[in-house]
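Before I ask anything, here is the structure I am working with.
A protein chain is absent from this complex, but the other protein chains hold their places.
As written, the chains take the letters A and B, and residue 1 is the first residue of each chain.
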Amino acid sequence: MNKNSSNIMALAPSTSNKRETVCIFGTGDFGRALGHKMIQSGYPVVYGSRSTQISNLIPKDAEVLGHAEAAQKAAVIIIAIQRQHYGFLTPLAEILHGKVLVDISNNLKLNQYPESNAEYLAQLLPGSKVVKAFNTVSAWALQSGTLDASRQVFVCGDDVEAKQMVMNIVRALGLTPLDKGSLLAAQEIENYPLQLFPMWKFPIFLSLGLTVFFFFYCLALDVIYTYIYENNNFSFFIAITIPNRVCPVMALILLALVYLPGIFAAIIQLYRGTKYRRFPDWLDKWMLCRKQLGLIALAFASLHAVFTLVTPLRAFASWRTGKGIISQVLNNRTEPLNNTNAWLSDSYLALGILGFFFFVLLGITSLPSVSNNVNWREFRFVQSKLGYLALILCTAHTLVYGGKWFLSPSAYKWYLPNIYILSLIVPCAVLVVKFVLIFPCVDKPLTQIRQGWERNPKCSE
Amino acid sequence: MNKNSSNIMALAPSTSNKRETVCIFGTGDFGRALGHKMIQSGYPVVYGSRSTQISNLIPKDAEVLGHAEAAQKAAVIIIAIQRQHYGFLTPLAEILHGKVLVDISNNLKLNQYPESNAEYLAQLLPGSKVVKAFNTVSAWALQSGTLDASRQVFVCGDDVEAKQMVMNIVRALGLTPLDKGSLLAAQEIENYPLQLFPMWKFPIFLSLGLTVFFFFYCLALDVIYTYIYENNNFSFFIAITIPNRVCPVMALILLALVYLPGIFAAIIQLYRGTKYRRFPDWLDKWMLCRKQLGLIALAFASLHAVFTLVTPLRAFASWRTGKGIISQVLNNRTEPLNNTNAWLSDSYLALGILGFFFFVLLGITSLPSVSNNVNWREFRFVQSKLGYLALILCTAHTLVYGGKWFLSPSAYKWYLPNIYILSLIVPCAVLVVKFVLIFPCVDKPLTQIRQGWERNPKCSE
Partner (left out) sequence: MNKNSSNIMALAPSTSNKRETVCIFGTGDFGRALGHKMIQSGYPVVYGSRSTQISNLIPKDAEVLGHAEAAQKAAVIIIAIQRQHYGFLTPLAEILHGKVLVDISNNLKLNQYPESNAEYLAQLLPGSKVVKAFNTVSAWALQSGTLDASRQVFVCGDDVEAKQMVMNIVRALGLTPLDKGSLLAAQEIENYPLQLFPMWKFPIFLSLGLTVFFFFYCLALDVIYTYIYENNNFSFFIAITIPNRVCPVMALILLALVYLPGIFAAIIQLYRGTKYRRFPDWLDKWMLCRKQLGLIALAFASLHAVFTLVTPLRAFASWRTGKGIISQVLNNRTEPLNNTNAWLSDSYLALGILGFFFFVLLGITSLPSVSNNVNWREFRFVQSKLGYLALILCTAHTLVYGGKWFLSPSAYKWYLPNIYILSLIVPCAVLVVKFVLIFPCVDKPLTQIRQGWERNPKCSE
């Protein structure tokens, strides 16, 4: 091995401006796109193909040979063919011995085969050095040169020097290689381009469902009820008023749902008296999508903030202001400033602003580049302390704003509670249980359990 | 080679707290700054200089020797001299054989020489291991310890172990090394510190030009026309009203310009019947600066949002509100709520808010740390689907707001169309053509072409 690799290494950087020939097996779309790009970057390219007749789809400057002759011309061979045809490489095992084979294949489904394509290739040709790379890059993007998202190329392989050679090619094409370790990572790398926001699916469906429910709830109470019983046509509430009721409710409930699984986990651990048993599956999954839930809650909170701030610009608002002032004038009286009202209005606004401020701070610290720059203690401080602070402020904001509705009978149209009352159930429950959990008599055993102590070690087996 | 390098490696980490002597050729500003920093980090430093008399600019703890003696004392030699003086190193070739030479030089212009300085050095001294590093760090920043931006040090070189040694020094100085591959990357690394937002130049000049044009267009129609024909002095419109007309127009046009090149590319590919021919140069360049155009559009949209939200705080707004109410009072009538007006005002606000929301989402996903964490499929989904959604919403927002101006003759002061009408041309054109392109009869051949199919393969040669 050593002789071989030092030999390859010596070739690679020797004559510094001349690049090594690269061989590509397969003349499909991706093989051609990659060849084009490599020729542009100064690599001599030779294609290995069944039919060596000159195909005019292949880049002009590339040579086309049979597989065996093509392979002999290069130290690096890119396998741009599909997994089901890998079998035909077995007869070439001798020629491919010691060569670097780059597996660029993708599957159609997640975990389609028991082992990854790259590992399968390595099993077929144990003498070759298989490196997984390029599968996350799109042929269309390579061709058009618009590679915003996918500059990152995941590379993995068991042979360090082979990996280095492939990473140098990746860099020369203007892409950024990212070493993902040994060939064991190939499965993960092959699954990567098939995903479409896997962690976001549940949070998005949950919030879509809740949003639709609350929207129609508001529509019934604010527009239809008013139209039937008070004969007022407030259909234009659909544009701003109702969204601005649904958004804060969604933000508050989703934010509470971020902290609810932590509460459940603490209760389960206290009950079991050990941390060395797995949580139920639903709780595990819930805990893993807390970040996504929080970010969707932040989106709703931002929409709520903007919807609220445009209020004075609405035709409805200026009409209402005018009506109020004119009625004062016509009654020939000037209302004095109601101090309680001023306190209520100002404090609910201030609570909302501060709650939103800490919420945005949480959002900023969850940016990957920021959270990579804080340590575990700092992250916990921000996500736990500041998160609960934001939850407390937002709940107080809702309580001060919507508090008056609790007791007013007019709030119970059709005997249904106002949406504010519904929105407060989950956050208040979370805050009450959390308040109990920080009492020393509960907190102390919980801390011990989390440090590895067990209540009754025997039964934990 | 093997003997040499293992020897160096054995020296490097052996006695764990004692650092290896580093030699610096050249006592210029950067050489001295680097020496200071290295001595602070615990490295013994020896300078190689023509005149070995003790210069008091050199850090006190450093030794100053002739080039040859200095070189013999260290395994790593930093070449802090200018490229045009590299010639004098040739006689030292024997002493420098097997040593690690760190090229830290910069040029005055982009691509000043045919080959990079580091490659030139490697050609002069083929027996030495040349590593490019430190050129992106500023001497002033090194000296003052304020290294916010430039903690990243790009390193490249053909010898892996030499590169490792230099990267260890970089880390010891509190900086972050970034391996850019073999010495071929040196040209790029040398060009890096000379750039000043190269991708931003065209988008910024374009938007500056358009902004100035629209500003004077509005100034003429809203201030000068009003002053001449209606004798109203609305000069204070310059501060907020006119900027708040120019900003949304610029945001909408620039957002449409982000999606226009994609439309052109699709038409060209459909016409040619192949994707294997390069786009015209102007289209290539345009496609590469789409991200920048989009971010500038987002900046304009944000300014528009804030300018709009402060409206109720303006003296002009409260004067106008008061005037309206007082005129109602004096005429002794209360206007009822105009339902159509309420619908129009609320829906245009809601459309604007949602459009801006998706626009901000686009902006967040274009942060490097976020876009590195999504795969190609996810990036396409966000940039294409959400981007078009934002464009549709913003165009609808403008249509609902400015629609009434189309037919009103008063909107055509001096026979010039209102600015809203101008702003709608490009986005409406983009949306109409895109709508045609997603029809199956057009979309199907386009998809085939992008997957590598060619209409008439013969003529493509």
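One rule holds for everything that comes next: contacts are C-beta pairs under 8 Å (C-beta built on N, C-alpha and C of every residue); 3 or more make two chains touch, one makes a residue touch a chain.
Keep in mind that what you see is a predicted model, and the values were worked out from it rather than measured.
Among A:68, A:93, A:110 or A:184, the one in contact with the hidden chain is A:184.
In the complete complex, the hidden chain is touched by one of B:329, B:360, B:421 or B:437, namely B:329. Within the complete assembly, A:370 is the residue of A:370, A:389 or A:416 that touches the hidden chain.
Checked against the full complex, the candidates B:113, B:236, B:282 or B:414 give a single residue touching the omitted chain, namely B:236. Those residues of chain A that touch the chain absent from the view are 1-2, 115, 119, 122-123, 158-160, 180-185, 265, 275-276, 279, 284, 287-288, 290-291, 305, 308-309, 311-312, 321, 324-325, 328-329, 334-335, 337-339, 341-347, 349-350, 353, 356-357, 361, 366-381, 383, 450-452, 454, 457-458, 460-461. Those residues of chain B that touch the chain absent from the view are 6, 12-13, 16-17, 19, 28-29, 32-33, 36, 56-57, 60, 136-141, 143-146, 148-150, 152, 164, 167-168, 171-172, 192-197, 233, 235-236, 239-241, 243, 299, 302-303, 306-307, 309-310, 312-316, 318-319, 321-323, 325-326, 329-330, 367-370, 372.
Going forward, only the chains that are shown with their structure count from here on.
Chain B has its Cα centroid 24 Å from the Cα centroid of chain A.
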